[in-house]
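Mind looking over this structure? Questions follow.
With one protein chain held back, the other chains of the complex are shown just where they sit.
Should a chain be cited, it is by its letter among A and B, assigned in written order, with residues numbered from 1 in that chain.
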Amino acid sequence: MNFRTPTGGTIDRNTLLHFTFNGEGFTGHSGDTLASALLAHGVHEIGSSVKFGRPRGIVAAGSEDPTSLVQIETPFPEPMLLATTVELYEGLEARGLAGQGRLASISDPARYDAKHEHCDVLVVGAGPAGLVAALTAARSGARVVLVDEQNQAGGALLGVDEYLDDRPSASWVADIVAELKSTPGVLVLERTTAFGMYQDGFVLALQKRTDHLGFAAPASVARQRVWRIRTKQTVLTTGAHERPVVFPDNDRPGIMLASAARTFLHRYGVLVGSRAVVFTTNDSAYCAAINLAESGVDVPLIVDARPEAPARLATECAARGIEVRAGQVVTGTEGEGRVTGVHVAGATVACDTLLVSGGWNPVVSLFSQARGKLRYDAELGAFVPGEELGSVRVAGSATGELDLASCVRQGREAGSAAVVAAGFSSRGQVPLPVSDSRCTSRSGLVLWRVPGDEDTSFVDLQRDATVSDVLRATGAGLRSLEHIKRYTTIGTAHDQGKTSGMIAAGIVAEALGVEPADQRPTTFRPPYTSVSFAALAGRDRGALHDPVRVTAIHPWHVAHGALFENVGQWKRPWYYPQPGEDLHTAVLRECRAARSGVAMMDGSTLGKIDVQGSDAGKFLDMLYTNMMSTLKVGRIRYGVMCGVDGMVIDDGTVIRVGEERYLVTTTTGNAAKILDWMEEWLQTEWPHLDVHCTSVTDHWATIPLVGPKSRDVLAAVAPDLDVSNEAFEFMTWRDTQVAGVPARVCRISFSGELAYEINVTAWHGLAVWETLMAAGAPFGITPYGTETMHVLRAEKGYPIIGQETDATVTPHDLGMSWAVSKKKPDFIGKRSFARAENQRADRKQLVGLLPVDPSVLLPEGAQIISSDHLPEPPVRMLGHVTSSYPSAALGRTFALALVRSGHSRIGETLYVPVSDALVPVTVTDSVLYDKEGTRRDG
Amino acid sequence: MQLIPCPWCGPREEAEFHYGGQAHVAYPSDPSALSDEEWAQYVFFRDNPSGPFAERWSHSAGCRRWFNAVRDTRTHDLLAVYRVGEPMPEVAS
Partner (left out) sequence: MQLPEHPDFLWDDPEPKASYDVVIVGGGGHGLATAYYLAKVHGIRNVAVLEKGWLAGGNMARNTTIIRSNYLWDESSGIYEHSLKLWEGLEEDLGYPILFDQRGVLNLAHSLQDVRDSVRRVNANRLNGIDAEWVDPQGVKEICPIVNVSPDVRYPVLGATYQPRAGIAKHDYVAWGYARAAHAMGVDLIQNCEVTGLETAGGRITAVETSRGRIAAGRVGLCAAGHSSVLAAMVGLRLPLASHPLQALVSELLEPVHPTVVMSNAVHVYVSQAHKGELVMGAGIDSYNGYGQRGSFHIIEQQMAAALELFPVFARAHLLRTWAGIVDVSPDASPIVGLTPVGGLYLNCGWGTGGFKATPGVGDCFAHTIAHDKPHPFNEPFTLERFTTGALVDEHGAAAVAH
């Protein structure tokens, strides 16, 4: 059947759009929503309810609708949208839901983004009050943003046939929108819902940019955009939602809000039925009855719960053959699926539609999110803004004023007050329109429900929560609305109780014999309407999600087949497998090269901080456990840093570049943290110190050149440098030319071998690397990655901060008492070493472990126990394996471990549970290779 | 997301800042003279009031300066900001 009116509405009757619903083909027009297009074909049943499987229809015409949940299948599946907010497009496929949506199993190809906007006045809601507010603000020269969730401005006017100043309201709206859009500094955003209101004028709004285009949406345009609006002043003109009345069997499709029927008629040219009964507590539904009757719908009856019907409207109804019965209520309905009759005063009135109006709830969600206090308005039966909020004003029906004249007046006042508060002078008065509406008075009766079968009197149609659920909750002793909401689940569905919340509060108050005013309303939480996860993630996806850092030499590593490890934000070569090699064989090869020939790695990710100033030495003495001020220019010292709690936080070498200048290195992952740490101390504790810190990590490319043959390779590329052991001692540095570019070469070693760390500006990094590779070729130079670095240092017992340590380890635990100054009166962490826990003999200490079977590789992270059989849990654990490798140099496996009283257990046999076996291990000193340090000089 | 008025740069988005906890907790002049209890107070114990709280912020993605603020922890409203070394301003709570 066709329920489309011959004329009217803002749809484009010249475009025919094809779509399917539950597999059946339909047509509609551009300008339709899925809901209006279905109603135009007489389809009211959309889905079924989540708990009882009862059919569910369309209750409201907009985003407050509690029932018309659909799943969109094309162009891409999206769950849980409201048919009333899905704009129709060619090729739309949708189906009704039973309260649960389905996620697509493939990834979403659409783009999403975010945009920042700053303005003087933000107006939320482009109804009459909002339009006047925005225009008032715009005319005074303020930067104004006007957002509205609809695809066109007009708000409540879109759903009525009112004339303003003797012309159709649409024309009044169009004029204002045109002026706004042509005023510089004014931004009008359609299809944009302000969904969250935060502090300091921060408002988030979601704009649906291409959803309505369906398959025609250009892939290059972000589908949805989050507007991050920072505004000085806000005017909330968010309107009011009509609320129903609860009565038995109030959930049948065909039962809808009176205002929705008007909207479908006036905006979409759709009749919601053939024969409609109206049940109301106030005047506004009379207009729905009259409009429908004038459009050819049979409207036999208005049931007005008030003792007396409004005389003038009743007369108008009589003239149209509509019977008005005052002092009566709808006590039930009938029908299989869609409603076929309503019960009034013991009789059944046949109908296919029941329009309900129980009054209006101002939309106060954003006001409440902004922490505005609400006040119960007993006449309205609803919560309204209860206080003035500094920079947030409310106008229009969101305040509870329902007639147009008051709404636009408030809009103008709020707009003008907002611009003045934003520092502008309000210029001229926007003329206020006069409406011809017949039904705007707010005199209504507050009626929450009609007594009757409580099990079928639905309060929350989406959650299938009934009056009996509410009464069970109060009967169970619950008093707080928050408890009752949770007990009944009312207001927790996708609509967040927009139409049900107030009614639930009213029914609770009735049940408890208190006034709704005595109750604290449940909190409105963002978002106002649901927002897709992808929209919130925006562009923070894939490659843009925490961008990767790579070194200057990275392309070479990629070209040479390196596998990479994520370290902090960096990609570091992990190892360079040759054909047929796995991790272990590659690493053994790389280690062998470093210990017997020459090898090199890309160490550029190491954090580097340039510390300058006359107090630099004094400052570093406080940060490091050892003494840095005594370091001579030209020399290098290894240092350890602790937190105030005495636990190791970082380590690295410190180079004294000049009298007042040091270059500090940090671990790769901690570079930023250590710079922050330094700046925090300098700025907040020791601002009198003359010290400046600059991160120079990215300025340098750093290449450790390692192995007995490293001297030969260096000599080949650094002709100016005397590389002899005597001229260039261990723990010193030289500025020279390497591969023809300025370089700083440090003689330090993290492997125990003769080694040089070559630093050049990052710009030259790749070239120098390639030159070194070429110069080293005769010696079989081998690039190595982090894994080999880890093995080499572990053989020497050097800890890796973050691997051997876990924020519970002191320098002493690591066997590094030698790096803790006894001379310095203080340094950060020192005092903590004197605490009871630090004095315990059974602290966990770093040791080496040699599996008794030299071919057994202990898993890193394995625990260590003392008994040779596994007792019942809980088993006392002595510590754990921090690092474990096969070693080419040792010809066997080995491990480092933190073990209770480890330093005094050297020589003991302990056990490591691995799967079901216990692996015996011998505790050793942590230095397993070249304990005497004979190799570092080559 | 709040606007935090950096005393050097002016109001900026909260996301640009790093939080530093209670302000005016000076590093003890001689930690070795403190008892374990006193030292623990310095290391671990901080005021945690519900109401105005003098605290440290650093404009880490901006000028990188540390500064102090008085903020009401109930509302998160910033009542005052001031530079390191300046005394805590009087604020109406």
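In this section, a contact is a pair of C-beta atoms (placed from the backbone, for glycine too) under 8 Å apart; a residue touches a chain by one contact, two chains touch by 3 or more.
In this text, all values refer to a predicted model and were calculated from it rather than measured experimentally.
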Among shown chains, those touching the left-out chain: A, B
Hidden-chain contact residue, picked from the options A:Phe76, A:Trp686 or A:Phe730: A:Phe76
Among A:Ser30, A:Ser274, A:Thr340 or A:Ser532, residue touching the chain not depicted: A:Ser532
Contact partner of the left-out chain, one of A:Gly101, A:Gly386, A:Gly561 or A:Gly938: A:Gly101
On chain A, residues whose C-beta touches the chain left out of the figure: 50-51, 76-80, 99-108, 110, 196, 198, 202, 204, 226, 472-473, 475-480, 482-483, 486-487, 489, 492-494, 496, 523, 525-527, 530-534, 536-538, 540-543, 545-546, 548, 565-567, 645-647, 802-803, 806-808, 832, 835-838, 859-863, 865, 872-875, 877, 880, 882, 913
Hidden partner chain, residues of chain B it touches: 1-2, 14-15, 18-19, 21, 36-37, 39-41, 43-50, 53, 55, 71, 73-76
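Heads up, the rule we're going with is that only the chains that are shown with their structure count from here on.
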Of all residues in chain A, those that touch chain B in their complex: 198-202, 230, 371, 644-645, 676, 679-680, 683-685, 687, 825-826, 830-832, 834-836
Interfacial residue positions of chain B with respect to chain A in the complex: 1-3, 11, 18, 20, 26-28, 30-32, 34, 36, 39-40, 42-44, 56, 58, 60, 64-66, 75-77, 84-85
